[in-house]
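Other chains of the complex are left out, but the ones given are in their true place.
Note that the chains are named A, B and C in the order they appear, and that numbering of residues resets to 1 at the start of each chain.
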Amino acid sequence: APARAEDGSLLVFAAASLKNALDAVDAAYAKASGRKAVASYAASSALAKQIAAGAPADLFISADEDWMDYLAARRLIEPTTRSDLLGNALVLVAPAANHPAPVAIAPGFPLALLLGDGRLAMADPKSVPAGKYGKAALERLGVWATVAGRIAPAANVRAALLLVARGEAPYGIVYRTDAAAEPEVAIVGSFPAASHPPILYPVAVTTASKNPDAARYLAFLRSDAARAAFRAQGFTVLE
Amino acid sequence: MTLALTPEELDAIRLSLRVALWAMACSLPPAVLVALVLARGRFWGKALLDGIVHLPLVLPPVVTGYLLLLLFGRQGPLGRFFAEAFGLVFAFRWTGAALAAAIMGFPLMVRAIRLSLEAVDRRLEAAAATLGAGALGVFATVTLPLMLPGIIAGLILSFARSFGEFGATITFVSNIPGETETLPLAIYAFTQAPGGDPMALRLTLVSVAVSMSALLAAELLARRLARKLAPA
Amino acid sequence: MTIEIEAEHRLGAFRLEAAFASGPGVTALFGRSGAGKTTLVNVIAGLLRPARGRLAVEGALLLDTARGIFVPAHKRRIGYVFQEGRLFPHLTVWQNLLFGRWFHRKAAHPTMAEVVALLDLAPLVDRRPAALSGGEKQRVAIGRALLADPRLLLMDEPLASLDAERKSEILPYIERLRDETKIPIVYVSHSIPEVTRLATTLVLMAAGRVEAVGTVEEVMGRLDLAPKTGRFEAGAVLEARVASHDATYGLTQLRCAAGELTVPRLALPLGTAVRVRIRARDVIIAREPPRAISALNVLRGRVAEIAAGDAAQCEIRLALGSASLLARITRRSLAELDLAPGSEVFAVVKSVALGDGPETVEI
């Protein structure tokens, strides 16, 4: 079934990490409203550039503020509709098979020592949001310098998680949401919220959207059903 | 997880097949042309053309996808031209996915065809000319049949490549279910979601099964042809 | 002139520098391996563009490098039987034969049925070239060229891989082509019997050059060229006419400038012109008319010229009426028979080659 804006269903561009949660939300939305919402999941960067190139998206849910800002600067989103929808947290994980001991994440904690001759898996701190948050946290905690050469910068959080799950890396920094769903890894510590900029998933309606359902869907994202779905995946739903 | 395919999965399979088949079919004529020009032509800038043909192979698919987005997007110059001239829209349509797949498979197809073309015995073409066949006649009756193995190989490569294309497609036409969400994109989406791995694996197996069947059919066809073309 | 050609071209160390003109009928290109026969034929076909050259076929200018004229091969309507077959491997024999017809719609003279019957191709038509024997391939190649309705036919050693019987079946057909359809033919061959039998004009090539051009009579009759035309095949060619038939013994009487010749019956009307080749080695010289012998042809003449041969043998040109005949005899016979220019002699001819038998016909 073609899911273009033309046939009346709503097209949501969403960061790929939201897939499970948003699929559930969309199902609930369809049930509640009798209307259809279709989501296109890809990297926030790709989606943002596509919207800039005229993609027929009605809403954009980004995995970080930067790409939303990118669109805002080009006046491609309605500023009034923009809000921060979800929050997430960073955790330190280790392969469950290693039966790892909890790690107290505090300034100067002995991460380098924990790594031994292994690498720390995390999303690429140069470009991927999760990596940037992770790097910021480690810097704030004063351990970045000791592990900077020992990073395994993955394409995204999922890839970093995979490295830990497979035992390739003894530790990794990932989102709580991803860690919770992966039985092969154990969360050995959580990064204090204050150690990095807030992890936010902003949402906005695009300027190009002509779909009257956009506002209704935006509202539905904050409905109880939606909240439940998001929380089930480990997200924090922001007010 | 049941064994029966869900409607969404069926959609993705159907879409993947459609995209791969169109990509394969539409790139054949230009690929033959380019192979001819590269194998036989002598002109300034031939090396350049050769280089350009290889670009989709050399560039990260994301870059190719992004370039496609810039050129064939709604606001892109070529995108506008095709939309206005032929009513053909690529942006965020399955046609765009086919375009991306065709471009990514193009160098493979050209190379296979060219390889076969270069193996064609030109003395047979000369013989055809003495029998009255002009350039086109020679091509249709001698050259083309003799380079069939390369064409088939090219089609297979293009099809397989299209079937697995991911980076350029998702960058160019996004990942819209039912429209541009081919199997690799669907698999990707699952791998990106917490707990999506089993679904991704399942889809991967489906993808392997479908593409292997297609390959097998093509291989059989090729083997038949090979028998026909045993040298004199 | 039917064919006028002039070509200069280099291939590595080999230099083609050939020119000749010839009339209708069969022009035979004769010469040693590597003489440049195939190269010249390729120029005529349009498959090789010479560095310098000019070619006209029946008045149509096909090549003139000076004026930048080069008619491409497919527009020349020149059929070509290649030295190495060149059948299309992906087509059946039938499709190979039909190939020329795909491009010339014209209902041409030899029909498919005729060609298939002549070359005995019926059992082969559904096969591919890979499943043919060497001789079979060559027959298909001949048929393919014939069916393309050419206005000139190039045949590069077309019969080399055929057995004597096959040759004897196909040669008459080439003669009919020459005589009936009037398609001029350029015929490359190493075989003197084939050449003398078919050729109107003989072009002798050596090392890329044309050594001699002329009628078969002229070139074959020249004693100086004997080493080049092949010593053991040297002989004279006579033009004769059918004079009478002898029904009782199945014989035919021919009249030529040298006198009367008796040959096995020819199915030809009285007055028909036939060509007769008499090899020097097939002539016995006698000083008196031989009696009670099986040879029917005894011609009276005189010794015209005695050429230096080798230690044992020499060649003698005999004048018989206005015609010439070559004879090769031993020096001992020359001495014993006391021959000198002017001696009156009888030439006993056992075999003659005719434009009808396969190679030579016994008489």
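Please note the rule applied: contacts are C-beta pairs under 8 Å (C-beta built on N, C-alpha and C of every residue); 3 or more make two chains touch, one makes a residue touch a chain.
Here the structure is a predicted model, which means the values were calculated and not measured.
**Student:** What copy formula describes every protein chain in this structure file?
**Tutor:** A x1, B x2, C x2
As a convention for this text, only the chains that are shown with their structure count from here on.
**Student:** Using CA atom averages as chain centres, what separation in Å is found between chain B and chain C?
**Tutor:** 57
**Student:** Which part of chain B faces chain A closely enough to touch in the complex?
**Tutor:** The touching residues are 11, 62, 65-66, 69-70, 73-76, 91-93, 170-171, 174-181, 188-196.
**Student:** Quick check on the complex: what are the chain C residues that touch chain B?
**Tutor:** On the chain C side, the touching residues are 45-47, 72-80, 82, 85-91, 99-100, 102-104, 128-130, 132, 137, 144-145, 148.
**Student:** Considering the complex alone, what residue numbers of chain A touch chain B?
**Tutor:** My answer: residues 1-4, 11, 13, 16-20, 38-42, 46-47, 49-50, 53-57, 156, 158, 177-178, 180-182, 233-234.
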